[in-house]
Structures are given as C-alpha cells and as structure tokens.
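And now, chain A:
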Amino acid sequence: MERVIFYILAVIMIVFAIASVTSRKMLRSVIYLLFVLCGIAGVYFLIDYNFLAAIQLTVYAGGIIVLIIFSVLLVHQIEMKLEMAKTSKQILTGLACVIGLGVFLTTIYSHDFPVVENSLTTTTSAIGTKLLSYEAGGFILPFELVSVLLLAAMVGAIIIAKGGKLTDRNDQTI
Partner candidate 1 sequence: MNLGYILLIPLIPLVVFLLLGIFNQRIKPAISGYIGVFGLLVSTILSCYAAYQYFFVHGKVNGVYQTFVEKTVWMNFSDTLHIDMGIFIDPISVMMLVVVSTVSLMVHIYSRGYMKGDDGYTKFFAFLSLFSFSMYGLVLATNLFQIYIFWELVGVSSYLLIGYYYTKESAVAAAKKAFIVTRFADLGFLIGILIMGYYTGTYDFETLNDPEGNAILNWASTSFMGLSVLTWGLILIFIGGAGKSAMFPLHIWLPDAMEGPTPVSALIHAATMVVAGVFLVARLFPMYYFIEDGFALNIVAFVGAFSALFAAIIAITQTDIKRVLAFSTMSQLGYMMLALGVSGYDGHEGLGYMASMFHLFTHAMFKALLFLGAGSVIHAVHSNYLKDMGGLRKYMPITNITFLIAALAISGVPPFAGFFSKDEILVAVYEHNKLLYFVGVFVAGLTAFYMFRIYFGIFWGKETKYEHKPHESPISMTFPLLFLALMSILGGFIPFSDFVTADKAGFEAHLNYPLAAVAVVVGLIGIVLAWVFYKKESDLADRLANFFGPLYQWTSDKFYFDAIYLFITKKILFKRVAAPIAWFDRNIVDGTMNLIGNSTVKTSEKIKGMQSGKVQDYAFAFMAGVVILAIVFVYLWAE
Partner candidate 2 sequence: MDILSLFITVPVLTILALVFTKGLRQARIVSMIGSLIQLAMTINLVFAYFKERDINQDIMVFTKDVVWFEQFNIHYAIGVDGISVALLLLTAIVVLAGVFISWKMSDLPKEFFISLIVLSIGVYGFFISLDLFTMFVFFEIAVIPMYLLIGIWGTGPREYAAMKLTLMLMGASAILLVAILGIYFNSNTDGGPLTFNILEIAKVNIPFEVQKLFFPLTFIGFAVIGALFPFHTWSPDGHASAPTAVSMLHAGVLMKLGGYGVFRVAMYLLPEGAQYWSWFFIILAAIGVIYGAFSAIKQTDLKYINAYSSVSHLGLVLFALLMLNKTAWNGAILQSLSHGFMTALFFALIGMIYERTHTRDVRKLGGLLKVIPFISAIYVIAGLASLGLPGFSGFVAEMNIFVGAFEHDDMFYRIVTIVSVSAIVVTAVYILRVVGIMLMGPVKNKAFLSLEKVTWYEQLGILLLLIPIVGMGVAPLWISDMILASLHPFIHGVP
C-alpha cells in the first residue's frame, strides 16, 4: 500500500515539478508548485513525520504559495505569457542537469547506506522538547536565531516593499 502511494506521490511530484518549471503561465506555475509541495507533505506523512508534514502544508502550501501568488498578482497580468529561454540554452542546461543527475544517482547507488530498520514514530512533543532544550545537543540557540531572523526578515520585507520613499528622497532610480 505505502509503496503504491509513494510511487503515486513521486510521479505527482516529478510531473508537477517539471510542469512548474516549464509552464508558460505564471499562475499555473505557482499552482503546480503547490501540488509538488503537497506531494512532499504526503511523503512526510508516509515517513511518519506528521508534524513536519503539517508545517510543510501550513508554511509552504499555505504561506509561501500565497505570498508568491500575491506577488504574481501584484506584478503581472495573470494571463501574461512567460518568455522562454533559448532552445539551445534549454538543451544545454537540460543536458548538464541530466549529467549532474547521473553523477548524483551513480554516487547514491554506489554508496552503501547503513539503513536501520525501524518504525518509530516521532512525536511532536519530542520535537518541541528538543527544540527548546538548552542541554547538550539542544536546539535552543538556533531556534532563537531563527526567530530573530524571521523578525528581521519581516522588518526587512516591509522596509524594502515600501522602499519608494527611500529612493524618492535620495532622488535615485536604478
């Protein structure tokens, strides 16, 4: 059962990822990305990281995608066709990517991962404890750092988004 679900998810992810990077319509591209992100959330579920899957869905599918859609709406006519790269460049990049993928895969398959058979379920509380633990191996510092980062990002985003003032005052244009 899980196998089948995984394969379905994998196919969904790959297909929509490809669609997302090749679609010539902006909004569709974003929506395809949403599908991919949902697929990833599905993988998290399969793998028994429910909390992570939830975060994936809320932050990514919920927050980031909405953010991107907004920006699309703000800067584009929705139906605008995207310009595509030159075919030669597409082929070249594709080729490089395929070769890179080949390198990755051969490396992965030639490596013997010491897989531990298990079916442990990670609880949310364990994550929370670990995240806020200030003992050895605790993640309190990065956690706080990320919170500061988010704050800074928020402030920064606001400043930048309303940056017209700055340039007006300095009488600058790019």
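The candidates were selected such that all candidates are chains of the complex that A comes from, given by their letters.
In this section, contacts are C-beta pairs under 8 Å (C-beta built on N, C-alpha and C of every residue); 3 or more make two chains touch, one makes a residue touch a chain; residues count from 1.
It should be emphasised that the depicted structure is a prediction, and the values quoted were computed from it without experimental measurement.
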Selected partner (touches chain A in the complex), from 1 or 2: 1
Contact set on chain A toward candidate 1 in their complex: 92-93, 96-97, 99-100, 103, 106-107
